[in-house]
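A single protein chain has been removed from this complex, and every other one stays in its place.
Should a chain be cited, it is by its letter among A, B and C, assigned in written order, with residues numbered from 1 in that chain.
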Amino acid sequence: MSRIGVFVCHCGENISRTVDVERVAAQVGKMPGVAFATDYKYMCSDPGQTLLKKTIQEQKLSHVVVAACSPRMHEKTFRKAVEAAGLNPYLCEMANIREHCSWVHEDKQEATAKAIEIVGMLVERVKKNRVLPTITVPVTKRSLVIGGGIAGIQAALDIADAGHEVVLVERDPSIGGHMAQLSETFPTLDCSQCIMTPKMVDVANHPNITLYSYSEIEQVDGYIGNFQVTIRRKARSVDEDKCTGCGVCMEKCPVKKIPNKFDCNLGMRPAIYVPFPQAVPNTPVIDRDNCIKFKTGKCGLCQKVCGPGAVDYEQEDTLIVEPVGAIVVATGFDLYTIDEKPKGSMIKGYGEFGHGKIPDVIDGMTFERLASASGPTGGKILRPSDGKEPKQIVFIQCIGSRAREKGISYCSKVCCMYTAKHTMLYHHKVHDGQAYVFFMDARTPGKAYDEFWRRSIEEEEAVYIRGMVSRLYQKGNKIVVMGSDIAVGVQVEIEADMVVLATAIQPRTGADSLAQKLGISYDKYNFYSEAHAKLRPVECATAGIYLAGACQGPKDIPDTVSQASAAAAKVMTLFAKDKLEREPIVARVKEAGCVGCFACKKVCAYGAVEEKEIRDRQGNLIKVVAYVNPGVCGGCGTCQATCPSKSVELDGYTDEQIVAMIEAL
Amino acid sequence: MIISQSTMDVDFVRKVEALSGTSVRRCFQCGKCSAGCPMATFMEHPPNRVVRLLQLGQWQRILAGRSIWYCASCETCSTRCPNKVHLASIMDALRKLSWDAEGPSKESYVQLANKLFLQNIRTYGRQYEMRLAAVFNVKSGQFLKDLMLGPKLISKGKLKMFHSKNKNMPEIEKIFTRIEEMRKKGEAL
Amino acid sequence: MKDKLNYSYYPGCSLHASAGEYDLSTRELFKRLSIGLTEVPDWFCCGATPAHNVDELLSLSLCAKNLELAEQVEGDLAVACAACFSRLKTTQHVLAESDVKRKQVEKAIDAPLKLDGKVKHLLEILARDLGLERLAASVTKPLAGLKVACYYGCLLTRPNDVPNLDCVEAPTIMEDVLKAVGAETVAWSHRMECCGANFTLSRPGVVIQLTNAILESAKEAGADCVMVACPLCHGNLDIRQKEIEGVYNVNYGLPVFYITQLVGLACGLSSDKLGLGALIVNPMPLLKEKQLL
Partner (left out) sequence: MHPEKQKHDFEPKIIAFVCTWCTYAGADLAGTSRMQYPANVRVLKFPCTGRIDPVFILKAFQQGADGVLVSGCHPGDCHYIAGNFHARRRFAAFRKLLEFVGVDLERLQFSWVSAAEGGKWVEVVSDLTEKVRNMGPMTEFKELALEEQWSGTINTEELKEAYKQI
C-alpha cells in the first residue's frame, strides 16, 4: 500500500486567493492511499523543502505530490528535495494548480473544486509511478570533425584549445575548403587567404589535433559519448611522415597540364601536386588517373628525385578506427553548375545559357580565382577564351537559387553579397570597365551588409538591373545577354565580354550517403537537419552529432564561424562530464510481447530502435525483437502509441499512469 | 490606381487560374518571361506586368490593351519561368475571357483571324489558307495585303482552291454544339 | 533487324495545302525507307494556335477526337507539322493532369478518351525508331559540303515535360539526323527563336521583323540553307523571304528545306518526288553547286 504525501502550496496568495488550499488538503487527505496531506505558504522556499524532506522521513512516505505551480517551473526543485530525503525522484509529481487553475479562474468554489480534481488525478498517477534509475553513459572525450573548411577548422581549433583531442578528417589533399579559394571577403574586403592560412597552420601545429587529409568516413558505429568511427585514408602515394614538402617532385613531373580543380580548372598542375602553395599538409598527392607511372608503368621520376624517399607507388588505402564521444559535421557545399544534368535528376541545368559551353560564361567561384592575387592570372580579370580584359561584364544572380523549375526553391543567401563584392573587385581592377548586375531582390541582412551593397552601386558604379535574363548566346566574341528591366518594363540587351553567374549553393555531392552512415536526417536537397530550427540549431536529432556551416544550409563566413564555435561549445558541454546523465524518460521494450514488426523503428526519429535477437540456451534464434537504446532515445513516446501489441512503454508516461489519470476524473 | 478589396477582382483571377491550371500568386516578378518574349516590344504591358496586374486583380487594364493578342504562343516564357508559372496558358485563359466579353481590346485583326480560323473548322473541317486569307483581307478591309504573294503561291500549287468533303463533319459540328451547351448550362467555363 | 515500322499518319491542314511538298516528300521518304504510313481517314483540323488561343476546351476536344480517330489505324501516330504535334501532345498532357478538363472533353466528344497512344514527330521516327545507324545506311548520296542551319522554332521542344522530343533548350535531334545523312550543321543563335507564325495572317509586319532576325543569324553563321520541320516556320522563312529581303534591303538567298526533303535527297530521291520545285526560294543553284542533284 502506498503512503502518499500531498503538499498544497499557497504560493503566497497566488494560489490561496482563489483556491481554498486547506479544503484541498483536507479533501485529498481522504483519498485512498494518501497518508498525509498539508498546505504550506511557500513550498519551494527553504523551509518548505525542509518540511517536505522531514515529512517524507517521519511519515515514511512512498510517493509525493506537490500541488503548486507548473512542473515546468519547479519539478526539478521538488524531485531533488525528494531525492535528498531518500526517495527516488521520479516518485514525486507536481499538480499544477497555479497556471492552470488559480490564475485563470476567479470563482473560488469552482477553482477549489478543479484544484481538488487536478490533485486527485496526480495522486492516482503517482501511485503507478515506478522507481526510475538515472541513466548514465560514459563519455569518450575525443571529438571527430568531418570537413576541413573554415567550419571544420574553427570547430576543431575551439575543441582542441579546450584541451580535448580532435580527429579532423578532410576529403581533399589539403584543408582550407572553399574559403581558401576566395579572393577577398565581404563586407570588409579583407583577403581571404590572409585570414584563413594562419588558421590552417594552427590546425597543423596543434598538439591536440590529428589531421587525416585525403581521407573519408567509411563507417560510424555507436552512440553519443561512444562512437567508433572507421576512416578510410586514401592512398596518397607519398609518405606524409617522410615528405619534407620541398616540391622537387612537382617540378620534375613531366605531366604538367592537368586542369587544377582548386583554380576552377583555369590553372594547370602536375600529376604529383599540392592543390595550392599554402596547402596543409604540404604533402603532395599523386593523381593516379593522370600519372604516367600508374598509367604505363614507366616514368617514376618523382621517386628518383625525392631525397627523403617519400614517394611510394605501392601505397594502398588504409582503414583506421577512432573512438570518439562527439562528432561535428562540417562538410560544406558545392556550387550548382549549369551543365546538362542527368535525366531524372531533381536538379536541371541551364540550356538557355548554353549548358556551360560558352567559355566566357563563368561562375562566381571562377571569378574569385581570377580576382585572387594567388590565382592563375595573378589577380587580373581576364577572359578564359582569349585572355583579354573584359570591358563589359554582366553578373546574373539567382542562378539555380529560387528556381523551383531548376530543382531548387531556396535562396542561397550569399550571392547578393558576393556579387556586390565582385562588382567592386572588378571596378578596382578594370577601371574603364562597366559592371551590370541582373537581380530580382537584393537580400542583404547582416551587419554592414546593405551599406556594402549600396556602395557597389553608389561609389563603385555598378549598374543594377531589376530583372532576369532569359538567354545567353555567343555572337562573334561577345555574349549577348537578353534580359529585362521590369522597373522600366523593357527588354534589355547587353553585348558582354564576360558573364558571371551567381550559382546556387548545394550540399556536397554524397552528403546523403554520409548522413546515412551517421544516422542523421537531411532534407530533400540533402542539407542536414538540425534538431530544432530555433532552439537547437547546431545539434542533430541524433544525440552527440553537431552541425557547422553550409552542410546545414547556405551560410556566409561569419555565420559559419559562429555555428562552428557553437558546435564546439556543445561538444565541450558534453565533455565537461565524465558520465552522461539523462532523464530516464525513455522507451523500454517488453520483449515477451514484442512480435518484431518494427513499426516502432519506422516512426522513431532518433534511430534509437535496434533489432535484438533472442536465443535459447542452445543458441537457437527464437525471435527478433525491438530494443530501444536508452542513450539515443529522445523520449517522445511515438513508438508506444504506434506499437500494435503494446509492447513498448515510455517510462514516466506508461499507459497505466495515463489511464489512472483519466479514470480519476 | 486605387487598391482595395473592391477594386481587386479576385473572382476573375480565380477563373484565370482554373482555365490555365497555373497559379498567378506564384510569380515573384523576376521578369525572365519578358526578357525572352519575342513579342514583348509590341506589347504595352510586357508579360511579367500582365501577371502582376492579375496579382492585383486589375484585369480590365489587361483586356483593354493588346498585349494578350500579341502573344505568339511560343511557350518561351512557360519553359524558362523559374517558378513554373505557365504564362502561355494564362495568356490563353485571358484571351478566352476577353473573347467571351466580345473583345474589349483594341486589337481586332488577330481576333478576326482567330474567328475566321475557327469558323473554317466548323464549316470545312480543315483549313484552306487561300479562303482564310481572302476572307480575312475582305473583312479587315486590306484588299491589297499580301497581294504579291498570291499568284506565286498558286503557281507553286501552294494555295488549294477547292476543298474535299470530310466524312466527320457532323461529328465536328456536334463537338461545337456540345461545348456551347455545356457553357450554357454552366458546366464549363 | 526490327520488324517493319508502321505508323498512322496525321498530315495536318497545311500539308494538304501550302506545304504539299512536305507531305509529298514525307510519303516518298518513308516509302524509300520502307516505313509504313497510313493516313488517318477523315482527320480534321487540330485547331492549331487560334483554337487554344481563345478556347482551350475546343482545342482539347478537337485534338482528343483526332486522337480517337487515329486509333482506327495501327501504329503510333506520326505527325509532320510541329504545331499539330505540339497540340496533340499538349492535349495528352493536359488531360492526363486535370480531371476537370478530362471530364469536360469526354462530354464534348462523347467518346472514350484515348490518351495512351504514342504521338511522334517525324524527327523522332527517323532519329530514334528507325535509328541514326539505319538511316545512315540508307544514304546513297551523302549531303557532303552542305552547311545547314537547323531551325527548331518554338513548338517542337517547348514547353518543359510536354513534347519531350529532346532537351527543351539545347536540342540536337535535327543536327543528329543531318549528320547521319552526311550534311554539315552550323552553330547559330536563333535556331529556337519564334518566327511569329501565329500572326502570318493578321500582323505580317511582326512576322517580317522576327523572321528577318532568324534569317540574318543563319546567314551570319555561314549556313547555305535552312532546314525546318514545320510548315508554319517554312511559310515564314521561305514564302516571305523575298519580301523580307525587300523590306530590309538585304540578300539572303537561303533555300529553306523540309527535313524530309534533305533526308530524301541523301537517300537518292529525285527532285520531283521531293517537291523541290514548290519551294519559293529556288534551291536548284545551291544543290547544283554542291553537286547534289
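FYI, a residue touches a chain if its C-beta (ideal position, glycine included) is under 8 Å from a C-beta of that chain, and two chains touch if they have at least 3 such contacts.
Everything quoted here is computed from the prediction, not taken from an experiment.
**Student:** Determine which of the presented chains are touched by the chain that is not presented, and list them.
**Tutor:** Output: missing chain touches A.
**Student:** Touching the absent chain in the whole complex: find that residue among A:114, A:269, A:443 or A:570.
**Tutor:** That would be A:114, which touches the missing chain.
**Student:** With respect to the chain omitted from the figure, which of A:62, A:77, A:96 or A:434 is a touching residue?
**Tutor:** A:96
**Student:** Could you list which residues of chain A touch the chain missing from the display?
**Tutor:** For chain A, the residues touching the absent chain are 70-72, 96, 98-101, 103-107, 110-111, 113-114, 117-118, 121, 521, 529, 531-533, 541, 585, 603, 605-606, 634-638, 640-642, 650, 653, 655, 658-659, 661-663, 665.
Throughout what follows, only the chains that are shown with their structure count from here on.
**Student:** Name whichever of B-C and A-B has more C-beta pairs touching across its two chains.
**Tutor:** B-C
**Student:** What is the distance, in whole Å, between the centres of chain A and chain B, each centre taken as the mean of its C-alpha atoms?
**Tutor:** Distance between chain centres: 52 Å.
**Student:** Could you tell me the distance, in whole angstrom, between the mean C-alpha positions of chain B and chain C?
**Tutor:** 23
**Student:** Identify all positions of chain C at which a residue touches two or more other chains, and write them in rising order.
**Tutor:** In chain C, the residues touching two or more other chains are 160, 168-169.
**Student:** Pull out every residue in chain B that's touching 2 or more other chains.
**Tutor:** Chain B, residues with two or more chain partners: 76.
**Student:** Mind listing the chain B positions that touch chain C in their complex?
**Tutor:** 18-19, 21, 38-39, 42, 70, 72-76, 78-79, 86, 88-89, 92-93, 95-96, 99, 109-114, 117-118, 120-121, 125-130, 132-133, 136, 140, 145-146, 148-149, 152-153, 156-160, 166-168, 171-172, 174-176, 178-179, 182, 187-189
**Student:** In the complex of these two chains, what residues of chain B are touching chain A?
**Tutor:** 28-37, 40-41, 45-46, 48-49, 76, 80-84
**Student:** Under the definition above, what is the set of chain A residues touching chain B in their complex?
**Tutor:** 352, 398, 402-406, 440, 466-471, 482-486, 489-492
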